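The complex is shown incomplete by one protein chain, all other protein chains being positioned as in the whole.
Order of writing sets the labels: A, B and C. Residues in every chain begin at 1.
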Amino acid sequence: MTSARWRSTLLGIAAPLLAIALAVLVTSLVLVVAGDPVGKVWQTLLFVHSKEAARSRAVVNIINSATVYYFSALAVAIGFRMRLFNIGVEGQYRFAAFAAAYLGASVTLPKPLHVLFVLVVAMLAGALWAAVPALLKVTRGVSEVISTIMLNSIATALVAWLLRKASAKGGTSLNLSTKTLPDSAHVGGISIGFLDTKVQVYGLVFLAVVAGAVYWFAIERTRFGFDLRATGRSETAAVASGVDVRRMVVAAMLLSGAVAGLVGIPALVGTAPYNYSLSTQSGLGFTGIAIALLGRNTALGIAVGALLWAYLDIAANPLQIQAGVSTQLVTIMQGTIVLSVVVAYELVRRYRVSSEQRRVAAALRPGPAAQGAAA
Amino acid sequence: MPAHPSPVDTSHPVEVVIAAAAPAVTLRGITKRFPGVVANRDIDIEVAKGTVHAIVGENGAGKSTLMKILYGMQKPDEGTIAVDGSEVVFSSPADAIAVGVGMVHQHFMLADNLTVLENVVLGAERLHGIRDAARTRIRELSTAYGLDIEPDRLVEELGVGARQRVEILKVLYRGAKTIILDEPTAVLVPQEVDELFDNLRELKSEGLTVVFISHKLDEVLSVADEITVIRRGTTVATVRPGEVDARGLAELMVGSELPSPETRESTVTDQTVLSLEHVTLRAADGRDVLSEVSLQVRRGEVLGIAGVEGNGQSELVETILGIRKPQEGTIRLQGEDITGWSTRRRREAGIGYVPEDRHRHGLLLEAPLWENRVLGHQTQRPNVRGPLLDRAGARRDTERIVRDYDVRTPGIDVLASALSGGNQQKLIVGRELSGEPVLLVAAHPTRGVDVGAQAQIWDAVRDARAAGLAVLLISADLEELIGLSDTLQVILRGRLVAREDPSRVTPESLGASMTGLGRGEGAA
Amino acid sequence: MSTVTDIPAVTGRPLAAARRPAWQRALLALVGGILLLSVVRVVTGADELSSSGTLSSALALAVPIGLAGLGGLWAERAGVVNIGLEGMMIAGTFGAGWMGYQHGPWLGLVAGIVFGAVGGLLHAVATVTFGVDHIISGVAINILGLGATQYLADRLFTGVEGGGPTQSPQIPSVSTFTVPGTGWLLTLEKHHWLFVSDVAALLRALTFEVSWFTLIALLLVIGSFFVLWRTTFGLRLRSCGEDPWAAESLGVKVLRYKYAGVVASGALAGFAGAFLAEVAANVYREGQTGGRGYIGLAAMIFGNWRPGGLAGGALLFGYTDGLQFRRGEESVHALLLLLAAGLIVFGVVMLVRRRALQGVLSLLVGVAVLVLFLVTDSVAQDFISMTPYVATLLVLALASQRLRPPAADGVVYRKGEGH
Partner (left out) sequence: GCGGSSSPSGSGAGAAPSSGSSSAPSTAGSSAPSSGTSAGGDLKIGVAYDVGGRGDQSFNDAAAAGVDKFKSETGATVQEAAAVNGESDAAREERLTQLAEGGYDPILVVGFVYATALSKVAPQYPDTHFAIVDSTDAKGANIANLTFAEDQGSFLVGVAAALKSKTHNVGFVGGVDTPLINKFERGFKAGVEAGKSGTKVQVKYLTQPPDFSGFGDPAKGKTAAKGMYDAGADVVFQAAGGSGAGVFQAAAAAKAMAIGVDSDQAKTAAASVKSVIITSMLKKVDVASYDFIKSVADGSPLTGEKVYDLKAGGVDYATTGGQVDDIKSTLDDYKQKLISGAITIPSK
């Protein structure tokens, strides 16, 4: 048994390693074909020649980016676990970030409450925006794929309009932004002692960790999670087992939207300029889909995926500045990694099956004791 | 070409008498391994031309796997296949079809959203095209073999019997000379079985060869010319019907007695557990699917519902389970009106459910066995504690079910999809009888289950009934229905049309009243 | 026991034979639609609602979406979900730009198709050969399509006269055709008569300066229907999307058909890209697809995985999208009347069917929209850009949706491992 366990751990590690090897190979090939400096690129990507300070900054930036990605991917994963395809995280988080920034700046509250208020507003707003496709699906049977795609664009127009109405900017500024959140709504950053940098990790990184833990627990250990997964695996069987699928659709969508609402918050309350503006990060919802899939919709897998993604994003700058290679290489690598990971898992799966068959064949030889259906 | 058995083969207890002509099919030394399981081990079978050759064996014995190998769907790890005396290697069913082998799978191989015509011509378009010529040919075949198939219907509109006939038509359309039927009778009523057997005899008389799998041993004895018994993946005997009776065959298979479904003494009480009052269910287009159904099941009673498939049984079951909401009428459980209750609440109140389609309604095929133990009992001990799953409790109880119901599996962490059909069924029955249900709604509880396991399931149902369980039983196996039921009702086109006394009715007369021809006492 | 004979059978539906054939229903819907639109146009005086300009814009905007949707159709009918349409479309715009500026629009089209097909091939290798989850592969292809074309554009267009890392040099125009002797249609249209002028406008949009690519695209819709529903090849391909194990059991080489479907899908998405680069514009431009691949996917679902339906979805989107560019404030305002009418009718229908909540809600919203229409006389710029998205959602919400995706759509199929 122990040797079998060994084998399975080994195979478990084999898949990601194989994936990375594949991705490195393909990317190097692209570089060679395009005539870019392969060695230099890899050295840059691994921060080989970077200054200590740059490396430290990179670590912090990776953690920060990953935090944001994590919420987004988690939001997507909640839907995926029951085969609900929420492409609308993009619209949900932007709507929520705006609402939280705007309402957060218009109330006066003591410190911890104010932060809580911002978080609650964000989650409610995200859930509200997600409620539309949920209700359309359960009452009118509208596919959530269509409705969320449409609602992303509607959110864009709506938020653009609201932002124009609410903008505190004026004069010569060419930006639009909500009012700055007061100090009481800020969440201080965390300095990591041994890292030589002034850049700080978002205070809300803990919220991401908590969200991941709650997600894992809720999905794997609770009745609700069981119902959710059962619905994803077989809707018909879930219905027969007493799951109210419509209610699950609404619940999953609202939860997904609430988590999506958090996507914009770490940056909003964690760093200047503490507002929502035209330069606020966009596109996170789509990144979330890729990362959720990369992480196979598990809490830990998504965390690894988010860190990897963030790492490549962060590497884009030195790649341009130090290696002189266009940043699109990073996009190509990200795409390649997503494919490599899944292909690697499939190859390992096939290997596992065939080696299992060989094992059975070998076990059969000794004698009639090993006969039979159960091996 | 080795048309005769190799001298190495001496393991057959009963030697096959080899006909003068080359056998239709010869399988030699077939071995097939799956992860964790050896499905076939060194199998030897020879099927003579123009005969009906039956293959019997326990659930998971490896019958379906063997047939899939013969049909080119799976590659054997070892061994050879010869058709008409010449050795062949199949890399896909196309190769098998090309040498005249056709197969009817038990889990229908039909695309629901395509028409009968499309399903039939698929892959054989070169014969008569895909339009009028093909339609004509299908009508011809349908008439010639009395299959009663309308080519332009969507398959999803067909009942199981009709689907079975479409499957047979598919094989005939391709002009197969050797036809494999994997449990073709499991879903048929006796009349349909008879018709099928008439067809088989007709095919045989035209020189075709039929390979036939079934768990119903008397059927096998009545139709087969030769019977091969498979146990635990390997051939243990080949016999002729005259040489052995059902009991002997069962002993060859499992080494146990042929059980009977008869219920001994009545345990019926006068406490009503389930009652339906004038329940009417309408389809989306406004037609009645169930009309004015009233019935009662009492503690300790098994109420059997007889009927040809597609007459509202599924809808009745789903209405009782709360999956469908009736437009009119009341449903009561132990006196309480549960008409408005959700499925979850009904199941919590003690309704167990063995669904007719285990793959769609009974299992999470991609989940391990222990999670399947939880399914349908997500709110009950030992699966959960409050809102949390109790993994240890669920696992322990799954192991109990595997032990008590003899589910043949390498462990409780394998996926449900890796179990053979019969073993999946045993798991479901075990699960639904756990946790002391007050009512069991069972649709075809022993479908596809071997004789040994069937007996275990019957015993389990009887024991639970004696302990006060009320059972609503739906089955296409009329022996089972008559044997287990305390009361029998016949459903026809959504209505309960007759009440029969199980102690007096015969399968034949019951079958007649199911098709609306028989005479019984009128019932509302 | 004599009562049973007159009870209808439970299985089986009301026979389809009682209904009109599909083309008749489509024609009826078309005439009804035009009439309705015409009435609203006359009532509101918003002539752009059915001007030939609006309709030809609608067509031009609908073609790339429809082609992408058609791409989705081919893949999903073969059982492979293709969310990578956007990436394949991007590849198509690049191919068209790269080949088109050097060798003219027709070779550009070929290159666009080939580039899209390469994307499809990659998707096929991942999903069919390696059994990778279809969504993952599609997402990866979208990322790769974006990254690879940007990388290549940077390499190939930089320093070329008129080109740069984000755009190709100018591509020569695709020629158009005009049916001769149809000038009177314009005259008729200008009269703004009820129905007659609208039909004239429609005919003019279809006969005046129509790009050859548009014509090919229309033929592809019809051709796809013919190939998928009327040929052996199509039957086999669809069977792979409905039940690959059944198909396999009849000797259909499922993998081969899945490959064919997915590669064709990529080719069609590539065509969509080429259309964007060569007809809708005259250059390849980074980001030019602007999410149209996703909209195409939505159109395909909207159209219930059928060519006619998806064409309808694409046209609806194209029409409402085009309308916002045609005196949008006024035209979209006129649409409000249409919407109010739709909601009120829907509300009444729901009430008749005794679905009180939905009925009342719909009536209330309908009346509110009507009031909004009456008290305002234009829609603010800010909201006009939402028109196609809101319209699509509303149509979906009001139309009863009986979606029927191919039964094995998105299911990972492995040879010989069916249940």
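Note that in this section contacts are C-beta pairs under 8 Å (C-beta built on N, C-alpha and C of every residue); 3 or more make two chains touch, one makes a residue touch a chain.
In this text, all values refer to a predicted model and were calculated from it rather than measured experimentally.
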Just to confirm, in the complete assembly, which displayed chains does the hidden chain contact? A, C
Out of C:282, C:320 or C:392, which residue would touch the omitted chain in the full complex? C:282
Among C:24, C:129, C:158 or C:187, exactly one should touch the missing chain; which is it? C:158
Using the touch definition from the top, which of A:45, A:68, A:99 or A:205 touches the missing chain? A:68
Among C:294, C:317 or C:413, which residue is in contact with the omitted chain in the full complex? C:294
Using the document's contact rule, name the residues of chain A that touch the chain not shown here. 51, 53-54, 57-58, 61, 64-65, 68, 90, 94, 152-153, 156-157, 160-161, 164, 169, 171-176, 198-199, 267, 271-273, 277-284, 286-287, 313-314, 316-318, 320-321, 324-327
Over the whole complex, note the residues of chain C touching the chain we left out. 48, 51, 53, 57, 60-61, 64, 86, 142-143, 146, 150, 154, 158-159, 161-162, 164-167, 170, 173, 276, 280-283, 285-288, 290-291, 294, 322, 325-328, 381-382, 385
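One rule holds in what follows: only the chains that are shown with their structure count from here on.
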Length of the line joining the C-alpha centres of chain A and chain B, rounded to whole Å: 45
Using the average of all C-alpha atoms in each chain as its centre, how far is it in Å between chain A and chain C? 30
Contact residues on chain C for chain A in the complex? 126, 130-133, 135-137, 139-144, 146-148, 150-151, 154-155, 165, 291, 294-295, 297-298, 301-302, 358, 382-383, 385-386, 389-390, 392-393, 396-398, 400-403
In the complex formed with chain A, which residues of chain B make contact? 33-38, 41, 60-61, 77, 232-233, 321, 323, 342-348, 353, 355, 360-367, 371, 374-379, 384, 387-389, 391, 408-410, 420
Enumerate the contact residues on chain A facing chain C in the complex. 30, 34, 85, 87, 136, 139-143, 145-147, 149-151, 153-154, 157-158, 160-161, 164, 289-290, 293-294, 326, 328-336, 338-339, 342-343, 346-347
